[in-house]
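Of the protein chains in this complex, all but one are displayed in their positions.
Our next item is chain A:
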Amino acid sequence: MSASFYTKPANNGNAGVAMETSWDSNPGRQRTLQPITTGASVLAIKYNAGVIMVADTLGSYGSLAKFRSIPRVLRVNDATVAAASGDLADMQFLNTVVENHAIDEEIHEHGIAYSPASLHSWLTRVMYNRRSRINPLWNTYIVAGTEAGQPFLGYVNMLGVAFKEDCLATGFGSHLCLGLLREALDAAGGYAGLTEETATSALEACLRVLYYRDCRAYNQYQLANVPVAKPAQVSGPHFLQSDWSVAKLVKHYTE
């Protein structure tokens, strides 16, 4: 047998699921069974004058780091940005739909644009609807922006679970980084006491922890900053400095 250098996303074929549905007999129509090309964690935190969100630029194909420059942060308009983790094909499909909606709003020239809360609400309905039809969009979205002069941060996952918080993380980030982000907020006494510099350095520290401890993370990332009073800015790619000198102190197991 040929040894594989990496594990491909598992090939389920037609095995297992015993559900008599139209798509089983109609092989052209399919539903998402598993994510194929995936994006890793998205992290976001509010600060006193806005929201900052980061996402690395890696598209993983199973355990292969296949696409190293995938933008996962979408700038919807001056007041809204969104980023997704999970299946990148589903993300790109949804992002196209959102962009087309934004263009439609511009064409109408009525001055109404997506607010982050309305985008979050719309995304929730779409994701929940898809999960109820057993054909989910395999993503976890974080929507960030300015809503009625206040910073907004919302989360929607592939099950349609949605909530708003002062700091958010998806995937591995929720296990490794949420503790650090909450600590940063507690130390500042809430997001009103957090400056932009502190928020950015907290997110950068979290990205570093992810790069050290998440096998699917990467050291190149995009950063989206939506200040309350100014238009949203997506910058990148930024490169993460990492310190591996501690490896000298890690002795091998027979020591």
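Following the convention adopted for this analysis, contacts are C-beta pairs under 8 Å (C-beta built on N, C-alpha and C of every residue); 3 or more make two chains touch, one makes a residue touch a chain; residues count from 1.
Here, contacts and distances are computed from a predicted model.
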Among "proteasome endopeptidase complex", "Protein PAT1 homolog 1", "BBSome complex assembly protein BBS10" or "Latexin", UniProt-listed name of the chain not shown: "proteasome endopeptidase complex"
Listed residues A:40, A:98 or A:209, member touching the removed chain: A:209
Which residue of A:58, A:91 or A:177 touches the chain not shown here: A:177
Footprint left on chain A by the chain that the document does not show: 175-180, 182-183, 205-206, 208-209, 212-213, 245-246, 249-253, 255
